[in-house]
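Sharing a structure, written as structure tokens. Questions coming.
A protein chain is absent from this complex, but the other protein chains hold their places.
Take a look at chain A:
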């Protein structure tokens, strides 16, 4: 489907974006602009962190849900957007 590819291309072409990974509900990457091993590593680690963050948000307020997670490190920033808008 061209629309999916277009959307991903639009996101990837923004200034400063190094890579984009789309991850399914089990934490397995389904589309990525990085190589296989890197994608799998990032997906696995971020899935766990996202689940933890989501749990934290919902423990504080059960009506709330995680919408965006940003991790800023010295060298890069990782932005995670979940489906729970």
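Simple rule for what comes next: contacts are C-beta pairs under 8 Å (C-beta built on N, C-alpha and C of every residue); 3 or more make two chains touch, one makes a residue touch a chain; residues count from 1.
Methods note: contacts and distances are computed from a predicted model.
One chain of the assembly is not displayed; among "WD repeat-containing protein 34-like", "Septin", "SERTA domain-containing protein" or "Phospholipid/glycerol acyltransferase domain-containing protein", its UniProt protein name is "WD repeat-containing protein 34-like". Summarising the interface, chain A meets the missing chain with residues 1, 3-4, 7-8, 10-11, 14-17, 22, 24, 28-32, 36-37, 39-40, 67-68, 70, 72, 74-75, 77, 79, 81-83, 85.
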